[in-house]
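First, the structure itself, so that you have it in front of you.
With one protein chain withheld, the remaining protein chains of the complex are depicted in position.
Entry: chain A
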Amino acid sequence: MEDYGFLKSEEQKSYDFHYLEIMKRRLKKWDKLLEKSEVLPPKSEKLKRYIRKGIPPSLRKECWFHYSGAERFMEENDGLFDILQFRELQDIQAGYSRNDNKIFQHIEVLDRDVFRTFPDNSKFKRRNFPDSEEISSNSSTATLVNFDKFELEGESYYIQSLRKILVCFAYYSWPHPNPNRQLPKSCTYQIGYCQSLNFIVGLLLLIYSDNTIYETDENCRYEIEKRVFFTLVVIIEELLPKEVYGVNLEGTQLTQDVLWKWLFNIRGSRFGVEKTAQWIRSLENRKSDSSMPPLDLITGHWFMTLYIGVLPFETTLRVWDCFLYQGEKVLMRVAITIFKLYQEQILSFPEPIQSWKFVKEIPKKLHDCHSFMNIVFKPRYPIKPTEGSLENFGSQINGRESFDSQDENLPMISNTKNLSIRRGVGNIPNK
């Protein structure tokens, strides 16, 4: 299997041996599916099954770009990226400072992250250090008061594209101090930059550039950057709930509340996670045990990074195959599945803090992506995690059973009550 610039662990290599055969079989199936047509087929039940079994690496970038809705979105907003890519330079020339242009402050934060995204990946590795000796984790170049200091010349194209796309997104998702500088498409939310987006853009770059002339051809590079940008926008605007990356991370908190509801609720038991639920409840009840921070801090990370760096790389790609096709509910299923697979072990530790650490570290061991994804979609109870408002969610997940919001064991939903959540399933037809 392709390594996309990452060093593979021994476990991954030994799994690959077996996985290669599976993917060969899948490729044959896909070839047959596609042989009649020049374009990718419309969404269907059959296609969904195919996608859940893994998109062959050679078809992945086209499938992601198309089925996520990014292709359509890019067509509809032609020209947007071209405007955004010059904004930073324009603003520097116009003499804006970090005090009168908040976007510069977002850029300062993202500049600290470009070398901290995939530092072990050969394509994202830092080549030049500010002084040959200096390799501090985040380096002085991050201080962007003086723009000349952030020097990317000599760094890989991947690093340069990563920064460029994040800067474009900051300009897109934050109001410009000059109201005359409106964009052809206005943005209804405010993000600027949120840590995690660096991983998302990095992953998309690796996949979209795979087997292309990205490194040798400027036009190709530009086209890929544009595709990555629009895929990022579609992920945030159409596939995820609102405000996952906003200034209060409200959407992230909400997804966690919803996850706990799934775990605690009757359907949670149908997913076979009763024991995990019991354990989490016991943590909730042990509020006096002050050394335990909430588990949300682990699972919130899973959702925000869309499992990048959480699961092994190949497993992440398989989750993304489905996520880009179906949206947020896939992320929810993955989380529930992790709790389900390891509930015995989670409960086996004498100290809650050990369980906590176990939950944090266990996803990295999920190398057997094919079996894992198979479990993720079983049982076939539908998950529509954050459709409508949260109140609706309560009655919806219970179907005919009444939703007992008085259940004292349910996590408290505080400031997220009025946050209405966009449907997270993209434009797939309903069953």
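Convention: a residue touches a chain if its C-beta (ideal position, glycine included) is under 8 Å from a C-beta of that chain, and two chains touch if they have at least 3 such contacts; residues count from 1.
Operating definition for what follows: contacts and distances are computed from a predicted model.
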| item | value |
| --- | --- |
| Listed names "Exoribonuclease phosphorolytic domain-containing protein", "Exosome complex component RRP45", "Ras-related protein Rab-1" or "Proteasome subunit beta", with the criterion being the UniProt name of the chain not displayed | "Ras-related protein Rab-1" |
| Option touching the unshown chain, where A:Thr252, A:Asn265, A:Gln326 or A:Ser355 are the choices | A:Thr252 |
| Option from A:Pro175, A:Pro294 or A:Pro352 whose C-beta touches the chain left out | A:Pro294 |
| Full-complex contact with the absent chain, from A:Gln12, A:Asn101 or A:Ser196 | A:Ser196 |
| Contacting the left-out chain in the complete assembly, out of A:Gly309, A:Gly327 or A:Pro363 | A:Gly309 |
| Residues belonging to chain A that touch the chain removed from view | 108-109, 112-113, 116-120, 126, 130-131, 134-138, 140, 142-143, 145, 194-196, 198-199, 246-249, 252-253, 290-291, 293-294, 296-298, 300-301, 304-305, 309, 353, 357, 360 |
